[in-house]
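A single structure is presented below for examination.
The complex appears here minus one protein chain, its other protein chains still in place.
Here the chain labels run A and B in written order, and each chain numbers its own residues starting at 1.
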Amino acid sequence: MTELRQALHRLGVETYGQGLVEITKPIKDWLSHLDIEDGLLTLFCRHTSASLLIQENADPDVCRDLEAFFARIAPEDGNLYVHNAEGPDDMPAHIRAALTQTQLSIPLHGGKLLLGTWQGVYLFEHRRAPHHREVVLHLIGE
Amino acid sequence: MTELRQALHRLGVETYGQGLVEITKPIKDWLSHLDIEDGLLTLFCRHTSASLLIQENADPDVCRDLEAFFARIAPEDGNLYVHNAEGPDDMPAHIRAALTQTQLSIPLHGGKLLLGTWQGVYLFEHRRAPHHREVVLHLIGE
Partner (left out) sequence: MTELRQALHRLGVETYGQGLVEITKPIKDWLSHLDIEDGLLTLFCRHTSASLLIQENADPDVCRDLEAFFARIAPEDGNLYVHNAEGPDDMPAHIRAALTQTQLSIPLHGGKLLLGTWQGVYLFEHRRAPHHREVVLHLIGE
C-alpha cells in the first residue's frame, strides 16, 4: 500500500540587488525534517521580477558572468520599453524572469536531492533594490 | 491513510497572432470543480510554436514589451535560418518557445493556486496566424 504524502513550506529569501542567491542549503534543511525518502520536490517563485535557476556552484565567476549576460540581453534602456513607470530596471526584470524559470522540480531519492555534483539551486534577483522574496517548496513522496 | 488522487483536463485556447493570452481564469474554473485542496498543478503546452509563461497581469504594457523583446531577439529574417519552408515566422516561433516554458507546475494549498499577487498564467502564441492551442492540466493532490 502506498504511503505517498505531501508537505509544503514557504521559504523566505533576502536579496541584495541583481544577482544569484544560492538557496540549496535552506531547501536541504527543510527536507531533512520531513522523513520522506523518495519523491519529487517542486520550487515555485511567487514573483515576476525574480526567478529560479540551477547553475554551477563551484566558481562564483559563473554567477557574475550570468548576471552580466542578462544585463546585456535585456538592457535598462527606456527607449526599448513602454512599461517604464516602475523604474528602469522593472521591464528588464520581467524579461529576465521570462527567460529563466518560475518553477523547478527535482527528484528525491534515498532522502537526497538528485542534483548533479556541480549543481546548486539559486534565486535570481532581477531588481536593483533589496527584496524579500518567497519560494514555495512542495514535496510529494514516501 | 492518504487520499491522494489525480485529475486531467485538456484546455483549448484560441489565439489571435503573436502575443500573450491569459489563461489563469479557465485554469481556476477547472480547479474549482475538483474538490482537491492541496496538491500540485502541472500545465503542459502541446505545441512547439507556442509556450507558457507566468508574468505580471497588472499592466498590459508588460505583455507588449515582452512580445517586442522576443521579436527583437529572434527576428523574422530568412538569412538567419535554414528552416524557412513553413513561413518566415515559424523558425522564430521555435526559438521563442525554446526560450520560454513548455511546462509549468504550481502548488495548490487550501483550494487556491499559490500564485504571487501579480502573477498570471499565459499562453504565449509565437505565430502570426490565429491558432487553436491545447494545454494539458494535470493535478495530483488530496
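Just so it is clear, contacts are C-beta pairs under 8 Å (C-beta built on N, C-alpha and C of every residue); 3 or more make two chains touch, one makes a residue touch a chain.
All values reported here derive from a predicted model rather than from experimental measurement.
If you put the hidden chain back, the residue from A:E22, A:E56 or A:E134 that touches it is A:E56. One chain is missing from the display, and on chain A it is touched by residues 2, 4, 38-40, 53-56, 59, 61-62, 64-66, 68-69, 73, 99-101, 104-107, 109, 114-119, 140-142. Residues touching the missing chain, restricted to chain B, are 2-6, 8, 42, 44-48, 73-74, 80-83, 85, 91, 94-95, 97-99, 101-103, 105, 134, 136, 138, 140 (touch as defined at the top).
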